[in-house]
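A single protein chain has been removed from this complex, and every other one stays in its place.
Then we have chain A:
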Amino acid sequence: MNSTQVLDTKGLSCPMPIVKTKKAMDTLNSGDILEILATDKGAVNDLAAWSKSSGHELLDHKEEDGVFKFWIKKG
């Protein structure tokens, strides 16, 4: 997927992944895609909830060698 920016939150625990995601998203434009890397096991549910309540679209997510990858499109 064509991401506008990649954000690495590997090794960080709650609430850092969503705080960093929010900050990164603030610098992007509507329609841009932010790719997020995380190792926090709560991140799958957290980023889904964050996207939903912040008006962004979680396009896809997958796990690769213990690292979660997310693609969120800015609303």
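Worth a mention:
Rule of thumb we're sticking to: a contact is a pair of C-beta atoms (placed from the backbone, for glycine too) under 8 Å apart; a residue touches a chain by one contact, two chains touch by 3 or more; residues count from 1.
Operating definition for what follows: contacts and distances are computed from a predicted model.
Comparing "Aromatic-ring-hydroxylating dioxygenase subunit beta", "Inner membrane amino-acid ABC transporter permease protein YhdY", "4Fe-4S ferredoxin-type domain-containing protein" or "Peroxiredoxin family protein" against the UniProt entry of the hidden chain yields the protein name "Peroxiredoxin family protein".
For chain A, the residues in touch with the chain missing from this view are 11-16, 18-19, 21-22, 50, 53-55, 75.
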